[in-house]
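Let me begin by handing over the structure; questions about it come next.
One protein chain omitted, others in place.
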Amino acid sequence: MEWPIFQMPFIGNRMLIAVVALIHVVISHGLAVGGSFFIVSLHYKSLRENNKRLGELAYRILRIFFIITTSVGALTGVGIWLTTATVSPVTIGSLLHIFFWAWFTEWIVFVVELVLLMLYYLGWKKYGDATGFKIGLFYLAASWLTMMLITGILGAMLTPGKWLVSGSFWDGFFNPSYLPQLVSRTFLAALLSIGFGLFIMRFFKAYQDQYPVVWRWAGKSLMILAPVFLFGVLSYYHSLPQQIGHLIPTALMTLKYAAYAKISKIIFMAIVGLMVLFGVILFIKQRDYGFISFVPVFLLIIAFGSYERVREFIRKPYTVHNYLYSNGIRVQEEPFLNKIGVSEFSGWVERSATETDPQLRLGEKVFKMECAICHTYSGLNGITRKPAVLQNAEIIDNFLRTYKRSHPYMPPFIGRDSERQALAAYLDKIVNHANAQPANTEGNY
Amino acid sequence: MDIIPITIPLELPAAIWFLKFALIAFFVVHILFINFMIGGTFWTVFFRMLGKEDPFYSRLAREMGNTVTVNKSLAVVIGVAPLLAISLVYTSFFYSANNITAPLWLSIIWLVALAFVALYIYKYSWDSPNYSRRFKYFWGVLAFAIFCFVPLIFLSNINLMLYPDQWKNVYNFWQALWVPNVIPRYLHFMNASFALTGFFAYGYFHFKGKNNKADAEYYNRAQRLGIKWALVATALQLVFGVINYGTLPVVADSLSVLTLIVIAVIFAGVAVFMLANNLFVKDTFRPEWVLVAILVVVSLMATLRHEIRENALREPKKILANKTELYRSRLATFLKTYSPTGEIQLTGEAIFQDVCTACHAIDRKIVGPSMEFAIKKYSDDRNGMIEFISNPRKIDPAFPVMPKPPISGKEVELVVDYLLSLEVGR
Partner (left out) sequence: MSQSKIRLVITMATVSWIVVVIALTFFARMVIHRFGPLPEQPIQFSHTVHVNNLNLECSYCHPYAEISTVATIPTGELCLECHEGAGIDHPEVEKMLAILEEQGEIQWDRVYQVKDHVYFSHRVHTVIGQIKCQECHGPVQNMTVAIRSAGGSSDRGFLEMGWCVSCHKRRGAPRECITCHK
């Protein structure tokens, strides 16, 4: 409540992060980690079969991978830092205090990975076949190492419960879902890279003679990789009950999540089935069917996006379990703030508040401090789109008092009674009396 | 300055000296690559235009473009380390400034990504007969234009962080630009980019030329061009550097800042002297020496910026520490009385110890009278004592007036009952 508030209009803060993160995740999985596998495999094949043209084709595909990973891929990686820290400085600030060394190590591996990528791609002709291929192998290893580290850090962020108790980072790092996650992410990366690789290959018409070679290899790989990926995903689901038991105390959440898990499990099986089928066709027919062939890959990206969403969702209402609520209030301080009020220390929202009526102004400040991290006004997850719950001040006030049970994934209302009533009055105004009286924007002093 | 956010109550993950050292050291590496990236992009576009007349420039532009591909990627990835360090060392200040410039601060991601893609299009369309000249140049110019704009966002942000007294007047990036020192600092930085790119070209073409005796003429000319750029731009820092320093807010200045500037100027002079010698007389000074000298200058500049940060934030940090302390002590006091099942009422004695003993003792006068005196006075007037503690007035001219204590209602009663129950003074 002490920290500056950022409100992304229309799409909201969570979607803003999701956009940056998803772009980064698809590129880092598909084009960096998976990409290194795809290129190095073709490189190996070209050396073994003494097929120079296949090597040249691989080099050209690598160029596209290189361009995308070192521009959009790298920048969205930094972008996750900038965006999340802007949306919730206290969360990222706290996580940095806890996980600094993990991220520092990750950064070192990143630098190594980038250097190897540049040596591999920019030195492709210079270093010749033997040395070049060796560099490629190192690049493959380094980029997989980044994934190995990040999977652990993500896990540690989701289950810092053990960190809170034992103070040992490794308890969170090697949490029960670590291995299944690593396996599924690794094979997902490989699958995505085959999709992207085949797609990009079609732009190099000069190498059409090599297409069948690649298709045959890709088909074979898909048939092997896709089932292993499915195995990884299923064992991830299998490891979840322990996770959920640890993470989500409320039965309701578990129920919602379990239902979702069941559906998504079936969806994943269907997609993997399609991929195997695609692999069989590629292997036997040695041709693809234009853009239709890439449907399974797109579906996989979408399914993966929602998988990441769920993974993040099970953190709620915390960003650091049992330590920090997603709106940046420390759990320990909840009763204290209930007593002194959240607006006691609230310079930033005071600075930007626009309402002039004292009660509405207080409500506006409370809204910005406690709700705005997830809720926009009228955009995604917008507060004005929930008139059914927010009918009038009295009903809203009642909701604010009780939603802790009905909506356990939202952080509870924290603050004095007067602040809760002010928030109710403010919500009533913006939801039900939006045009009654425009806020005086001059009055922000 | 009352809006500086309270410090996060977690231990720093590393010693503060380590984080500050990492911040300065990795920043130096980061900013060098940034300088090479900006200057290199200018070279690859500018000299390509000159290349119409002279194939030397054409080749130079292309080779410089190739270095940009590497330098720009290293610049970004190495920048993450100082970003993490500054976020930890100056959390409350850095994140606050980010918030004020937020839309443009976040646009850095997309602007730089666009510039990088533009650079790739520029590079890979170089020899293609399919595109017009205008198309090819457009992407290079676009990348350079973005590179000229993005430092403004960084500088306005990093400068705003130092002056929390401005946070109440500054609501966005455009206003942050006019906080003192931003524009002069920007000009100084951009000129430094050109100077350092000159040094880079000198070193790069020297070491490349060593393994390439056949092309000695080309590499020699390229080196000399680097020297000229380094000389001219470094000499010009006379203007930009002085303006930059002269517009520094007084709170940020100190003798250490002055000292670092003087040392840096001397080292810059040494580098310039060696370069001029190599250019106009003969190659007597090894390029390694020149590069070490200029590296020392850049390191001194980064240390200087750190000194300025520490100076400007000295008082704001104290204010923040006091504010944090206030919050934490109130929280700690509260947690003493709190349990999940309900509030624990402190005893009258505990409240007396916490609140009153700064000025009162039972058996002697400190600032206020002894409690023996007060108990005697109020022994038959419980309500009178409660009334006085709740709203103290000046009664005895021998004592200063008592400030209103931070307790109320039930707590006051508990203190009074505790005092009146004491077997003293009766």
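Things to note:
The letters A and B name the chains in turn, as written, and every chain counts its residues from 1.
As a convention for this text, a residue touches a chain if its C-beta (ideal position, glycine included) is under 8 Å from a C-beta of that chain, and two chains touch if they have at least 3 such contacts.
Model, not experiment: these values are computed from the prediction.
In the complete complex, the hidden chain is touched by one of B:14, B:114, B:141 or B:265, namely B:265. The residue touching the chain not shown here, chosen from B:226, B:241, B:287 or B:348, is B:241.
Per the touch definition above, the residue from B:54, B:283 or B:315 contacting the chain not shown is B:315. Contacts to the hidden chain, counted on chain B, fall at residues 1-2, 165, 180, 235, 237-238, 241-243, 245-246, 248-251, 253, 258, 261-262, 265-266, 269, 272-273, 276-277, 280-282, 315, 318-320, 322-323, 325-326, 358-359, 365-367, 399-401, 403-406.
Simple rule for what comes next: only the chains that are shown with their structure count from here on.
Centroid to centroid, with C-alpha atoms defining each point, chain A and chain B lie 29 Å apart.
Every residue of chain A that touches chain B in the complex is listed here, in rising order: 2-6, 20, 63, 67, 70-72, 74-76, 78-79, 81-83, 85-86, 89-90, 92-94, 96-98, 100-101, 103-104, 107, 110-111, 114, 118, 122, 330, 332-333, 335-336, 339-340, 345, 347-348, 350-352.
Those residues of chain B that touch chain A in the complex are listed here as 2-6, 8-14, 66, 69-70, 73-74, 76-81, 83-84, 87-88, 91, 95-96, 98-100, 102, 105-106, 108-110, 112-113, 116-117, 120, 124, 167-168, 171, 327, 330-331, 334-335, 338, 340.
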